[in-house]
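And now, chain A:
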Amino acid sequence: MREGQVRIPAGCAISGLIDRTGKRMSGEAIIRSIAVMRDRSNGLGGGFAAYGIYPEYKDYFALHVFYDGMAAKKECEEFLESHFDIINLSKIPTRKVKSITDEPLIWRYFVTPLPTKLADSQLDEREFVAKCVFRVNTYINGAYIFSSGKNMGVFKAVGFPEDVAAFYKLDEYAGYCFTAHGRYPTNTPGWWGGAHPFALLDYSVVHNGEISSYDANRRAIEMYGYKCTLMTDTEVITYIIDYLHRKKGLTLEEISLVIAAPFWQTIQGMPQEKRELCEYLRIAYEAQLITGPFSILVGFEGGLMALNDRLKLRSMVAGEKGDMVYIASEEAAIRAIEPELDRVWYPKGGEPVIVRLYGGQSDGN
Partner candidate 1 sequence: MFDFTEVNPMAINFLYPNYEVERNYDRCISCRACERQCANEVHEYLPDQNKMVCDDSKCVNCQRCVSICPTRALKIVKTNNTYKENANWTGKAINEVYRQAGSGGVLLSSMGNPENYPVYFDKILLNASQVTNPSIDPLREPMETKVFLGAKPKAIERDARGRIVNNLPPHLSLSMPVMFSAMSFGSISYNAHESLARAAEELGIMYNTGEGGLHEDFYRYGKNTIVQVASGRFGVHPDYLNSGAAIEIKMGQGAKPGIGGHLPGAKIIGDVSRTRMIPEGTDAISPAPHHDIYSIEDLRQLVYSLKEATEYKKPVIVKIAAVHNVSAIASGIARSGADIIAIDGFRGGTGAAPTRIRDHVGIPIELALASVDRRLREEGIRDNVSLVVGGSIRSSADIVKAVALGADCVYIATSALLALGCHLCGSCHTGKCNWGIATQNPELVKRLNPNLGYKRLVNLLTAWKHEIKEMMGGMGINSIESLKGNRLMLRGVGLNEKELEILGIKYAGE
Partner candidate 2 sequence: MKKVYVNEKWCLGCHLCEYYCAFAGTNEKDMARALKDIKINPRIRIEEKDGVSFAVSCRHCDEPLCVKGCITGALTRKDGVITINKDKCVSCYTCILCCPFGAIAPSEQGAVQKCELCVKSAAGTPACVKGCPNGAIVFEERG
Partner candidate 3 sequence: MRYVIIGNSAAGIGAVEGIRQVDKEGEIIIISREPYHTYSRPLISYLIYGKTDREKMKYRVDGFYEDMGCAFMGGKAVTQILPDKKEVGLDDGSKIAYDKLFVGTGSDPFVPPIEGLNTVNDKFTFMSLDDAVSLEKALSPEKRVLILGAGLIGLKCAEAILHKVKSIVVADLAPRVLSSILDGEGAGMIQKHLENKGIEFRLSAGVNKFATDKAYLSTGEEVGFDILVIAAGVRPNTALLKGIADVERGIIINEKSETSAKDIFSEVKLF
């Protein structure tokens, strides 16, 4: 049974790091960090998001696609050719790793929307790409675009995260920001698409927890044109962030006041301006409020946001050393790669940690 027919609750480990100067570093550090939390996952899912890894193609959308077979690849490529100018395509280079078995075909395409198609669609290029991703993932059987951002890429599979990294030769990539995820699903997803991170355009999300508001969030977000195919929290959370950030134009701080909205009793005590903002956001976007335990790392072009649910029912700790910022489910995962930290702190429930490259515009969009 393929993931998506049924909702599979999962515990997990997450980790992320970013160099605010934008200097690119090897994936080696993130691998070591996630490996420390091996017992937080059960080998049924692992993955990484890496930002700044395709400098030479940074103006093109890098699509990472899983195919069940050649037929699906052929159909998908026909679709891509009719909508995009494909600059380059290739299999994603991988290594043989004993514990990673029956992998699908994994291809990568650097594309840009065909100008005629884009003009006809009366959409901006990012909405155009998003619609195409939904079209492929929903209607082309056996094809699944699991990464679709510029100058970034997601690498995920069924297996322990450190084995997945080895499989994708993540150590050979260099980026200014990495996030990682080890999954502990209650039953075997057996399908690579279900692993985290979940990505759409340059947004990527790794999540540890299990939200209670899932179906309320899902049914609301689907009304705005998103297709939930995986039935996982991460998918819905990614779409919510894309919707609020890209489509509604809310800032990351405002988004945290929606999805981890302060309680009414807290809002009552706020100064007037903040109080009115929180009341507005809670009423206007009540269906995007997320209740139940969650700790998420949201990667985006030029930065990283970490956020816990209001009651902080999942662990999350942040660390800082010079230009580097680390965030993980456990302090051990940070200390493993940076023993000497300038600052370590536990973000409060509902309090976002937003890290941006020096000089980057406020929200990277």
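For anyone wondering why these and not others, all candidates are chains of the complex that A comes from, given by their letters.
Everything below uses one rule, namely that contacts are C-beta pairs under 8 Å (C-beta built on N, C-alpha and C of every residue); 3 or more make two chains touch, one makes a residue touch a chain; residues count from 1.
The structure presented is a predicted model; accordingly, all values stated were derived computationally and were not measured.
For chain A, the touching candidate in this complex is 1, chosen from 1, 2 or 3.
Chain A makes touch with candidate 1 in their complex at residues 7, 9-11, 186, 209-217, 219-220, 222-224, 248-250, 254, 261, 263-265, 273, 276-277, 280-287, 289-293, 310-311, 313.
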